[in-house]
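This part shows chain A:
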Amino acid sequence: MNLSLLIIIPLAAAIAVLLSRNGQQVKWISFLASLAQLGLSLFLLSAFMGERANGNVSQMLFEQRYSWFAPLNIEYYIGVDGISISMILLTAFVVLAGVLMSWNVEKMTKEFYFLLLLLSLGAYGFFISLDLFTLFFFLEIAVIPKYLLIGIWGSGNKEYSANKLALMLMGGSALVLVGIFAIYFMSGIHSFDMVKLSQVHIAIEVQKIFFPMLFVGFGVFTAIFPFHTWVPDGHSSAPTAGSMFLAGISMKLGGYGCLRVATYLMPEAAKEYAPIIIILASIAILYGAFATMMQKDLKYINAYSSVSHCGFVLLGIGMLTKTSIEGAVMQMVSHGLMTALFFAVIGMIYERTHTRKVEELGGLLKIMPFVCSVLFIVGLCSLGLPGFSGFVAEMTVFMGSWQNPEMFYRVATIAACMSIVVTAVYILRAVGKTAMGPITNEHFLQLKDAAWNERLAAIVLLLGIVAIGIAPFWLSDLVSPGAELIVNKIAGVIIY
Partner candidate 1 sequence: MENISAQITQVAPLEHYILLSAVLFSLGVLGVLLRRNVIIMFMSIELMLNACNLLLAAFSAFHSSAAGQIFVFFIMIVAAAEVAVGLAIIVMIYRNIHSIDINELSKLKW
Partner candidate 2 sequence: MNALLVLSIAGLAALFSGFSHNKKLAVIVSLLGLAVAFTVNVLDWNTAVRYYNDMIFVDNYAIAFTGVMALTMLLIVALFVDYKESVEVPNAEIFALLFFSLAGGVMLVSYSNLLMLFLGIEILSIPLYILAGSKRHTLTSNEAAIKYFLLGAFASAFLLFGIVLIYGVTASFHIETIAAYIKNANGQPPALLVAGMFMLIGGLGFKISAAPFHFWTPDVYQGSPTIVTTFMSTVVKTAGIAAFYRLFAYAFPAITAEWIPTISVLAALTMTVGNVTAVFQSSVKRMLAYSGIAHAGYLLIAFVSISSNPASSVLYYLIAYAVSTVCAFAVLMVIQHTTGSEEVDGFKGLSKRSPFLAFITTVAFISLAGIPPTAGFFAKFYLFSGAVKAGHLWLTIIAVLNSCIAIYYYFRVITAVYSEGTDSTPVELGTVQKAVMIITAVLAVALGLFPEMIISLL
């Protein structure tokens, strides 16, 4: 199948949106395009599994390669393995839900949907790129829409948040850029081709300097401590779909980059710096969990718990075992779906009650049963109830971490485990307060339950969550060859 379709469809849709005449056309074009993307991703999944079943064992499938800029050996080089496919699926689900959740955007509808599509274009391009330049290109393309989505359609202190987000993410990508240059010039083969680069050995001195740059650079996107501060501000100011995309897709760009670029291409340094990564990840997990307890605003609650959950991704990567890396990828997918759903629900509640403060909400279950049921489900998923994706992913990370027998790793693992209890308590309390109890405001009684688009968005995301929760093995099977490759590379490295 032709992978380029994944970026051609959003591009074509974005142009069509610009040319369309009214809001209705814009919405339907975006909806159809994201539906087509979801279909395409599912088709890609089945085609990929089919190829694998037929015994195609090459590392990347469906490759395409065109020379883009010969003097620097830059290629438009794309291809997928299991890890990228799981990220593509995540993107497709979240984009569809995000588009549906934005149905009521009245202000500059055309521009809003254009930016959503552009953001999804960046994300798809990022996940399928196998060339570092192409990868960086799409990474940066995904930043501008975020800035504008928050800066224009946001609420509260939106300009401050937008600037903070853009500056921190651009700072991160600046580090990434330097790292990419270093890999290009110091690997000795003058190539941006990740597959080729993974087969050469980059000098350990070079790795030691540039691995931290790359890891922190990508880490900023996935809220590595102490560069997580854009997350709460950005999420709380963003419009609903903006938050969904930000937490569901954008933060995963970072995790994927940490894994695919930093760890995979510089395994020795990854091994070297693993303790630091683990410490930072544990701090993020604990800090996020405790900060969640202090929050009174639903969006802040979810933003801080996102910091905590993304800590698991970094923890899984830092542990460097096959299972933990698998877990990290699963956590990315699971958290992406879950947090997008959470933000969607918060958006639904906010749109109706015009408040996100937990103390001002109450008794909504009777008024809007659908919204509150989803809120319950997502709350349970967030605290890691078996049967939902969160449980599977976090369990995998823990199991993988536990395989490291040393004391240090065990302590970090236990500390991370404890945080789940903390989050669970708090989220349950917030959800309970919102849905049950006395109705805090007379005015709530006139509110309506979710509309068709909101229901559809929630159902799409729920499907994904439950599919992973009930049958996690298809996902872990999909991811494990990719994870194995990374672990083997590290193991191989340690030998020589």
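Keep in mind how these were chosen: all candidates are chains of the complex that A comes from, given by their letters.
Methods note: contacts are C-beta pairs under 8 Å (C-beta built on N, C-alpha and C of every residue); 3 or more make two chains touch, one makes a residue touch a chain; residues count from 1.
Fair warning: this is a prediction, and the values are worked out from it, not measured in the lab.
Any idea which of 1 or 2 touches chain A in this complex?
Spelled out: of the options 1 or 2, chain A touches 2.
Inside the complex, what are the residues of chain A that reach candidate 2?
Against candidate 2, the touching part of chain A is residues 69-72, 108, 110-111, 133, 137-138, 140-141, 143-144, 147-148, 151-152, 159, 162-163, 166-167, 170-171, 174, 177-178, 181-182, 184-185.
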